[in-house]
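Sending over a structure as structure tokens; questions will come in a sec.
For chain A:
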Amino acid sequence: MLIPIVVVLVASTLSIILAYLTMVEKDLLIATIYIAFIGVLYTLIYYILMAPDVVLAYMPVSSILLPLMIVIVLKKTKRFEE
Partner candidate 1 sequence: MEDLVSIAFSVAITTFVINMIVGTYGIFVKHNVIKKILALIIFSDSLNMLSIAIGFRIAEKYPSPPILTTEPRDPRDLTQFADISVDPLPQALVITAIVIGFSVFAFLLSLAVLYYKYNGTLDIRTSLEVEENEEGFQ
Partner candidate 2 sequence: MDSLGSSLIPFICLMLAVLVPLTYIAFGKKVGSVVVLLGSITVLILALKLFVTVSRVGVIVYRFGGFPPPLGVVYVFDEVNSVLALSTSFVFLLSILYTLTFEGDRYENAVYSLFYLLMSGVYGCLFTGDIFNFYVSIELVAVSSYVLTGFNRGKRAVRAAIVYGIAGTAITSFLLLASFIIYGSYGTLNIADIALKSRNTSVEVLFSGSVFGDIVLPSKVTLALITWIFLFKSGIMPNHFWLPEAYSVAPLPALVLFSASADTLGIYGLIRLYHLVFSSESVIRDFRATMLGILLLLGTASAIMSSMLVAKQKSIRKLIAYSSISQFSLALLGIVSGTEEGLAGSILHLVVNGLGDAAVLYSVGILKYYSANLPQGYKHKPSVLLAKAVLIVGLINLFGVIPIIPGFWSKALLVLGFVKSGIAIAAVAVLVSAGLCAIGYFSALVRVLQKYKNGSTISSTGTKCLTNVVAVIILSLTLIACVGLGISITLYSSVRAKVIELGYNAMNSWRYIAAVLP
Partner candidate 3 sequence: MEILAEAARYCGISFLVIGCFFEIVGAIGVLRLPNFFTRAHAVTVASVGGAVLPLIGVALISLSYTELGLGRIYLACLCIVTALLILIVVPTGSHALVRAALRTKMEIAEEQSRGS
């Protein structure tokens, strides 16, 4: 019971740092990668909290579709935040 909760704890602590970095990063492509990383960590947490349906719904959205849309939009607009 304790070991999986420790994994949750580590993953969520890492996600705070990533969320902060996403907010201060000037290169939006790197920020997108951070978001995808947060998605991977959250997928892990969903899985450990026994929500396989949510994992299946969240995985394509967070790690494929949203990064793809953001990358396309960045290509059509501007990569760096001024």
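The criterion applied here is as follows: a contact is a pair of C-beta atoms (placed from the backbone, for glycine too) under 8 Å apart; a residue touches a chain by one contact, two chains touch by 3 or more; residues count from 1.
A quick word on the picks: all candidates are chains of the complex that A comes from, given by their letters.
Please read all numbers here as calculations on a predicted model, not as lab measurements.
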{"item": "Chain A: touching candidate in this complex (1, 2 or 3)", "value": "1"}
{"item": "Parts of chain A lying in touch with candidate 1, wherever the complex brings them together", "value": "1-2, 4-6, 8-9, 12-13, 15-16, 19-20, 22-23, 28, 31-32, 35, 38-39, 42, 45-46, 49-54, 57-58, 61-62, 65-66, 69-70, 73-74, 76-78, 81-82"}
